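For this view, one protein chain was removed and the others were kept in their places.
On to subunit A.
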Amino acid sequence: MTGNEEGNDKYRGDLGMATAVHELTPKEANAHPPAEAIVVRFAGDSGDGMQLTGGQFTLSTALAGNDLATFPDFPAEIRAPQGTLFGVSAFQINFGSTAIETAGDAPDVLIAMNPAALKSNVGALKPGGLIIADEGEFGVRNLAKAGYEASPLEDGSLARWQVLSFNISQLTLDAVKPFGLGNKEALRCKNMWTLGLALWMFDRDREPLIQWLKEKFAKAPTLAEANIAALNAGHAFGETAEISGPLKQHHIAAAPAEPGLYRTITGAESISLGLVAGAQLAGVKMFFGGYPITPASAILHHLSRLKEYEVTTFQAEDEIAAIAAAIGASYAGQLGVTSSSGPGIALKGEAMGLAVMTELPLVIVNSQRGGPSTGLPTKTEQSDLYQAVYGRNGDAPLPVIAARSPADAFDCAIEAVRIATQFMTPVILLTDGYIANAAEPWKVPDMSGYAPFPVQYLESVPEGGFKPYGRDEKLARPWVKPGTPGLIHRIGGIEKAVDTGHIDYAPANHQAMTDLRRAKVDGVADHIPEQEVTLGEAKGRLVLVGWGSTFGPIHQAVRRQRAKGRDVHHVHIRHIWPLPRNLGDLLKGYDKIIVPEMNTGQLKTVLRDQYLVDARPLNKVSGQPFRIAEIEAAIEEALA
């Protein structure tokens, strides 16, 4: 039927893995407690509120104590024409009573709010999975817009799945009738009706959501009441509808987790909080220069509300101004931070070189998206690793860190601030659209466990005289705030003389300064942890080396294959540049190396270059994260 489906056929044998009904082999059963996890995908028109529905379902799932991972997948258009295939917005959540690290391969349940949503998502649905469709939206016009000649709900084309369709639109209208809303407003409550049904299906408490609706619509109590009525009606429908078979209630037990306080967090939130925490640990004020771009804008939004943490946010006239202002703020003694996505990062390249040359601290967050050019603004990719490591004119090395998950991004942001301020260097923090938008439970860390790394400004002439480009043991030059008497000096993008920082084009000086800049960044490797084996042992037949948001699928794939007794290991790299000191030796302990990446082989190239190892690529650039099964297939092939 669709290309998607053929893709599924390829991995059909493995499809049960992410789901509740998967039957464990005895070995697996011994390795883990019985797994119970379910993947649900909400899909509808971009105006149907699917992201909001997904977000609220995520919150109730988290409150129920399940582990979870989500994947919001929405169109670039703000309001794409209603009912069209390209206007479909989807939200997938994988939750369960065991550790969940991906948003799941194939959904067990697809909630489709119209024909277009059904058409573009049903291919991914697990065979035998459940489709819940709003038949009220399956009229002739909507069917035509989705390219259906006949209603799939009636023509038998969905025979591989279980289909439950009822007129959600009408049921919603009936439920909110007492509140006297207009037809359009009333239909907007559809997502709450659907959410009510989903909450019933998974035995979730409605109360937090009701509270949330009351707060959200505090100024429009009628809307609050209508939405609550729709929610309750959906819930009641599940409870009372006499539909035999597929619609049944599941109770997914809480996932075992370390004791502590938890919340859900998206990557954009955790980066923002991590930057604030980093600046506080460094004892510097933060200046954030940003320019709106998907999917990075959320960081600007979050930080602009945190003034009490000595954060100044500046929405600049363009990407270049955003980083240039951040550099100016760093020069004046604050921590300059800027953030963008691929195309904006490309624009910032020259200014990054200026920060390298002037040796000022700076954090550049890149929420990667599909490229090149405008590419896929709302889809995820890891294709800016080259740009991060090798971008910029001249020899312009700078440290690069990659976050592997929304929660991990918090620590990565702190790490970026630490390196930037301790080494007087710009640092790139790589995340991606998936990390930025996805939510996961986060054990709120105890901030007292983070050692401060206070910044020391130079405030008076040191013994032996003041040298603007003199260096400490880490090869970092002094940070002097303009306004400091006695330390007047000038900096700029022209090559500097060793020590004095005056303009100097002399051949030997450029050689020396290029070497110094490189040695400084290389030296960061002495101040980062050695690379650990993320899962498995330090020697073996096969290692999967990953970075960034491929963590979940790689980890799960390796875990499952290890449970089957395969000699496979997982190494996940946080410090992309410089790489950890021991990484080369570590990799040489394995017979084979596979590098799964959402690009055409960028980390693979770096590893080959640095260590002369036979790293093999496993690539995916469809704008969608890896599925566990895809990685497992690669492991099986490599070990066959």
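Structural remarks
To be clear about the criterion, a contact is a pair of C-beta atoms (placed from the backbone, for glycine too) under 8 Å apart; a residue touches a chain by one contact, two chains touch by 3 or more; residues count from 1.
Methods note: contacts and distances are computed from a predicted model.
Chain not shown in the complex: UniProt lists it as "2-oxoacid:ferredoxin oxidoreductase subunit beta", one of "Sigma-70 family RNA polymerase sigma factor", "Phosphate transport system permease protein", "Potassium-transporting ATPase potassium-binding subunit" or "2-oxoacid:ferredoxin oxidoreductase subunit beta". Taking the complete complex into account, A:Gly65 is the one of A:Gly47, A:Gly65 or A:Gly540 that touches the chain left out.
For the chain missing from the display, the contacting residue among A:Ala99, A:Ile210, A:Ala512 or A:Ala525 is A:Ala99, taking the whole complex into account. Among A:Gln82, A:Thr312 or A:Gln610, only A:Thr312 touches the chain left out of the display. Contact with the chain that does not appear here is found for just one residue of A:Lys214, A:His301, A:Arg471 or A:His489, A:His489. Summary of contacts with the chain left out: across A:Gly47, A:Pro292 or A:Pro445, the touching residue is A:Pro445. By the touch rule set out above, subunit A reaches the unshown chain at residues 32-33, 59, 62-63, 65, 98-99, 208, 254, 256-264, 273, 276-277, 280, 285, 287, 289, 305-310, 312, 314, 316-318, 320-322, 324-334, 336, 350-351, 353-354, 358, 410, 443-448, 481-494, 502-503.
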